[in-house]
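Of the protein chains in this complex, all but one are displayed in their positions.
Chain naming follows the written order as A, B and C, and within any one chain the residues start at number 1.
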């Protein structure tokens, strides 16, 4: 399925030569082909690009300022998710996890999975292992949290979210990842353009490492239930939100409101979305 | 009903003239008559006593050391709890709470009720108001926590306990009080000799301010379900455990294992305990 | 010295019969005589008053709404502080503290003194004991924190403030109290009308229990250095800010900006303020 994604980001930069790191470009994977894309920076400046080998994230850095900075990115992306029967997707024991994957069991800044082991075990420890246990984790997060814009901030972690019982997509993802890691299921944070997300914005979801009929893979889950896994154009993956900020400025900056869009040309927009287990990642 | 309570506390005191504050004596209320009691300190020393007016707690202070210190307390106590039909016990609005009671809505060191308002509202906000809502809080605490000796320490607060899903009587009480305060129900911490508690030890439970047929009163609840409200000889009440330590030394001290006992002469020990709403407090 | 204090508080109340608890009236102590005062509530309503015995705080409760509520309070107050030579003011050992005072060693919601014992001991443990050690604590707080309006919120505690290195008067007081309690010096939170405070507002300071030439007493300290101890008309005292909110509504309310004033008729306003040790409290 084909998607057209775009974002416009605007800044007012205080000092000359302020560095910015951006991560807004669509990943290139065997499941996500970027057919066409364009990046326009005003004032014109030549970005320094970096493809992170272990994640496939595409970063670029510029310097700008003083004055206004505008970034416009648009891309045409073809998604070819691998979709499997959830019943055929299993959890993998620590002894059989690929080692680069195993590190996604570790706690991180916003995901104190080590503090939530007992909590996770009590809530999910007796459920049958497999894809549907991760679904149960996501359902729990969905049912126990209120999605309230502005209810959290950049310092809010999974531990806070569990107490506050509210948050935004970032917080839902952090908490679901925390429970997965605490259960011994590798999980990571994903930023994406998400089809049908309303209102349109950058979205945050999670991936868990499980084993399908074709072997181990990262499967996508959205604990907010606001978007479907097969309508997600992935941007960045990381341990948690600390690693996939779409913009990191190194200096004083005023932010405009980001404009984000994703459309699927020729789609009525109300097609049923998959209920299958979806893979979009190569690494 | 009549109880014989006793405790023996032993210490090895490092320095000369180390002050100790104790709170182990049974309260004297209209529901709890102390028929006979004895306090023996070895070496012999004359305690300075203090009855806290706003709580009825009985404190005494001594100085001891260097060397061993032993405290032996025993008392015969007659309990005459007021017992009401739970269905007739209501919650009281903030506008009608007696002002000294109202202060028990405030958060305290180990009970961050202000941080758990959203949590409490989501779990208990839609339940019918009244005695049984407090029972629901206690049931939730009982069902979601594991009682595990040694799983918490002196710095563990309600917020920690909610994440760790385990604790001892002190932690169960703190969390249940936190939920009550967050719901607008005044609640406080109670230390007691608790009949049938196994193994015998000082116990910690909670009281919530509700309105029964005879007016407002503090009703006792035990979220651990280890003891019955009508078999509890109350020692101290306070905002939380910070205020009702049974021993506060002001210097370096080694502790022996406390010996605590409570028996009910002439009782078989397996009588059914009340399922009514129990009041044991005057203030 | 004579002061005229006043405040005007305005609210927009959502629901009918919303209860409010206020604590804005000047305390009456042997050092602080209220010569004249007036409280006007619009719409007119009859407050229910409560003098808390253990603190001398004057509370009143009303119900209001729906619609606007305005409170105007003004008073003429004569301050007669007891002022002593700091060099003659000593710390008091735990064994000699009056028992009602001793409870102000305990940690409270916003003052986790138990967590800061090691910190306090390392910073202040080797200083000579006495009034000037409390001054050293206040100096440390003053020198290590930035006073920044809006840099903290209602959930900020001493532990947070120590990490964030910024706050408002409430946070300065909490941290200084935390260090005092951790050092074994009883300390408590005080709200006040503070002469020369700029901009005018309710102020928060601290009191520590020390022993002067006339015996044990609560001595006032202002770690923000924004006001002098002998120009402070005390309103409320408590374990921490949780207990001395000037307004506690029990329902949905919109707040206007409080207007607070204090003037000293006939004073030029630039007289030197005392550098002595000041007592303003009876209990």
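Throughout what follows, a residue touches a chain if its C-beta (ideal position, glycine included) is under 8 Å from a C-beta of that chain, and two chains touch if they have at least 3 such contacts.
As the structure is a computational prediction, the values presented were derived from the model and not from experiment.
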Revision key, fill the gap. Missing chain -> touching shown chains A, C
Study note, to complete from the structure: Missing-chain contact, candidates C:96, C:144 or C:225, resolves to C:144
Point to revise | Sole contact to the chain not displayed, among A:184, A:216 or A:258 | key: A:184
Review point. Out of C:34, C:51, C:83 or C:115, which touches the unshown chain?
Key: C:115
Review point. Looking at the whole complex, which of A:85, A:114, A:214 or A:254 touches the chain that is not displayed?
Key: A:114
Study note, to complete from the structure: Touching the unshown chain, chain A contributes residues 17-19, 21, 48, 50, 52-54, 59, 61, 63, 93-95, 99-100, 102-103, 106-109, 111-112, 114-115, 154-155, 184, 239, 242-243, 250
Study note, to complete from the structure: Note that chain C touches the chain not displayed via residues 115-116, 118-119, 122, 144, 146, 159, 162-166
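Definition applied: only the chains that are shown with their structure count from here on.
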Exercise for review: Assign the assembly's chain-to-chain touch graph to one of these shapes: line, ring, star, complete, other.
Suggested key: line
**Study point:** Whole-Å gap separating chain A and chain C, where each centre is the average of the chain's CA atoms
**Key:** 47
Study note, to complete from the structure: Note: chain C sits from chain B at a C-alpha centroid distance in Å of 30
Check your understanding: Which chain B residues reach two or more other chains?
Key -> 115
